[in-house]
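Removed: one protein chain of the complex. Kept in place: all other protein chains.
For clarity, chains are labelled A, B and C in written order, and residue numbers in each chain start from 1.
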Amino acid sequence: MSKVSNHDPRLAVEIAGIHFNNPVLGASGTFGYGLEFADLIDLNRLGGFATKGLSAKPLAGNAPPRIVETHGGMLNAIGLQNIGARAFIEEKLPRLRGYDTRIIANVFGYSDEDYIEALTILNDGEGIAAYELNISCPNVKEGGIVIGNSPDAAARLTEKAKRASSRPLIVKLSPNVTDITKVARAIVGAGADCLSLINTIVGMSVDVNTRRPRLSYGTGGLSGPAIRPIAVRMVYEVARTVDVPLIGIGGIASTSDALEFIIAGATAIQIGTANYYDPTITMKVIDGLSEYCENQSLENINSLIGSIKAE
Amino acid sequence: MSKVSNHDPRLAVEIAGIHFNNPVLGASGTFGYGLEFADLIDLNRLGGFATKGLSAKPLAGNAPPRIVETHGGMLNAIGLQNIGARAFIEEKLPRLRGYDTRIIANVFGYSDEDYIEALTILNDGEGIAAYELNISCPNVKEGGIVIGNSPDAAARLTEKAKRASSRPLIVKLSPNVTDITKVARAIVGAGADCLSLINTIVGMSVDVNTRRPRLSYGTGGLSGPAIRPIAVRMVYEVARTVDVPLIGIGGIASTSDALEFIIAGATAIQIGTANYYDPTITMKVIDGLSEYCENQSLENINSLIGSIKAE
Amino acid sequence: MIETIATAESNRELAPGYRMLTINLIEDVRVNPGQFAMLKPRGSLEPLLRRALAIYRVEGPQRLSFLYQVLGRGTTALAQLREKDEVEALLPLGNSWSIETSGGGGAIVVAGGIGSASLLMLCEELKRLRVDTKLLFGAATERAAAGCGLEDFRALDLPSIVTTDDGSLGDKELVTAPLERELREHGHKGSTIYACGPWPMMRRVAEIAAQFKTRCLVSLEAPMGCGFGVCVGCVVAVNTGGPLDYGSYKRVCTDGSIFPSEAIRWEVNAMTH
Partner (left out) sequence: MIETIATAESNRELAPGYRMLTINLIEDVRVNPGQFAMLKPRGSLEPLLRRALAIYRVEGPQRLSFLYQVLGRGTTALAQLREKDEVEALLPLGNSWSIETSGGGGAIVVAGGIGSASLLMLCEELKRLRVDTKLLFGAATERAAAGCGLEDFRALDLPSIVTTDDGSLGDKELVTAPLERELREHGHKGSTIYACGPWPMMRRVAEIAAQFKTRCLVSLEAPMGCGFGVCVGCVVAVNTGGPLDYGSYKRVCTDGSIFPSEAIRWEVNAMTH
């Protein structure tokens, strides 16, 4: 739990006034409440992480089976099982504060009011660096439409959330849209300090023997290396559209994957699914970024952000 | 070139009055003009195939590099290089007519007029079973918007194309949309006889050494097993929305993959990228479907179509 | 729990479709009976996810073996491993069989198919503790029984009954049949049932245990994303307010894989097969 850790100063980045020791973060839903990794990696070396989606009240989640592996990725329909915002503050935060890493509380609700309620609870929590609004989870039946797929609904929620929150606000974009730049513009116009993207892509897998979907929920969210090219493209598009910093997410499983997102326009990146099959991947990518800076004689990784050469 | 081939009668399907010996087709852009496979497989055993996208005039396509492999798939930005509708009729069709397989002419244009012009030329071609309108190619700069991403534009083109064409009209859907059922409904409302889905998903890959996109065009279309869960989900959604037959496409590389689409609601399937790395895959899937019918004591594959058990 | 790169020492076929993998570690581990590991060949990208395998046997402080059935993508990838190949491993994981000796009751161990892999170390421990133990060992065929390690169990010399689905070895019946007979005919008061096998078998074991009011522990399977508790993908439905005051869903990887049978809502199937 010691906070003494040698950080490569070339890797430090800033988002909405928050200092990150490096741009490598754990993605929501794949990093638990952070503590699960305490025995596996040096949490003090990690740039930060987003918690499992927290709701105002605890949620039980969907019935199993909840995950199925696909080619180069996996589908999940966890249904946002979580301990609730209050329990997070009381049970997890005190221990997390011992680490020198930025804690992003990922927030979820079925309605605008749910989000505000969760944020209000979390405002009491000491040691949270920022909020990440999950407006794009495809695995919950209630609510009807997915807020993140509609520029208007997303902007409306962002505005309310920004008012309710005492901390910088990251909004996480849904990839399940015709034009992600439209939603991005609306959300930034409504006051978001940062956008993270992408969440999972809606998919389905069928058991051809039983003729049933392999997930009890029917459809699920596709994540992992399979979706990386789609995520890189979306980061590239959004980076050319809005002025706030971006956090790139989607299939990152190596240093070179992380660099693709940074070059395409992301200030930081989140690693999701890869944590499952390689629990120390975040450390490897941090080391890899230092090496890249060395080899390319970069004084600072910030000069890479959005440095893509494309018309 | 003999037409004598033993077809498993259980596999025969019909789409818009066209009889297919089996539901296994080669996908446009991955099956050339069909003849490239004459030495590799028995074309008489193939259900059919869609030609490389044909335009009224020949097209040169994009500069290289045009393809890049990703995890579980590939990106392409061919730019619809093709010999043109006229040359297809004159140079390819006469030889293709010798085979007992259904030829679907895939049609492409930069404007409604281009499409109509290509269709008008192709109406002269003897031996074409149907047209497949590619309204969703993401790799061409001209034209601005992608017609397939807008229900209105897609319906307008479908209506005109239906009037101009002397043959059943399949319209190929773009997956790069928020709600594929909206576009599907609009297109069916405008007179399409069948929908095929999905085309490729827009993606990007960056060379982290040169900081340039790996494709000269910048972005490209993602295909292959990586996208299969997304494609299955879309077929499932569209099958519950419209009444015309569907052709399922996206990452099919085995019998079980093909079955997922059929169970989700597709009457036939097209195999794309898998032809590149396994040129005899269509034959394997046809054999596999017969075996499945045998094992499951199915008298007819038609009873499988849309038989998914899901609420 | 350590995350490490192990080295395959051997990976031999015990019977068609069944293999034993032995790996060497670079540090000591302490393993309790019933714990498992998440494994995959180093650097292999298809499939991506590791697979859970019960630790079959501790061959030494840095040497473990696993018994597995080659079923799908993950186990096929593991089956390719040859001597000296590297293996990504996270281990040991999960809780372990808790042996109840205070009541003086004995143990009935029910192994169904490859579920046996989780039970050899338990049997060794029961023997060491001199617990009165009866082994019920069920498999599809004689060959499958060999693949499920029957010889290793026999070497322990415990009273046992073998069943096969096709009658090629032992009695032609399901392994739950002798379990029911045992409880009906011999009472086994104060005994504990330890079971691992396919879901339908364990469901039936749980029913029988309830009927005869016998303590019963089951080791469950679920498709696993991570194996260490973060994905929440491996859950089973449990009775709220039931044993150990469970909530609606529990993670097989960290809350289990071993549960009291009455905690489980058996009608909600964790696995589709």
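Definition applied: a residue touches a chain if its C-beta (ideal position, glycine included) is under 8 Å from a C-beta of that chain, and two chains touch if they have at least 3 such contacts.
Keep in mind the model is a prediction, meaning the values are calculated, not measured.
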{"item": "Chains in view touching the one left out", "value": "B, C"}
{"item": "Residue of B:P9, B:P64, B:P94 or B:G189 in touch with the missing chain, whole complex considered", "value": "B:P64"}
{"item": "Residue of B:K57, B:R97, B:R156 or B:R212 in touch with the missing chain, whole complex considered", "value": "B:R212"}
{"item": "Where the missing chain touches subunit C, by residue", "value": "44-46, 82"}
{"item": "Positions on subunit B where the hidden chain makes contact", "value": "29-32, 36-37, 39-40, 52, 60-61, 63-69, 71-74, 76, 78, 81, 207, 210, 212, 214, 224-225, 273, 275-280"}
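The working rule: only the chains that are shown with their structure count from here on.
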{"item": "Chain occupying the most central position, where position means C-alpha average", "value": "A"}
{"item": "Distance from subunit B to subunit A - Cα centre to Cα centre, in angstrom", "value": "35"}
{"item": "Centroid distance [mean C-alpha coordinates] between subunit C and subunit B, Å", "value": "46"}
{"item": "Numbers and ranges of subunit A residues touching at least 2 other chains", "value": "71-73, 210, 212, 224-225"}
{"item": "Multi-partner residues of subunit C (at least 2 other chains)", "value": "45-46"}
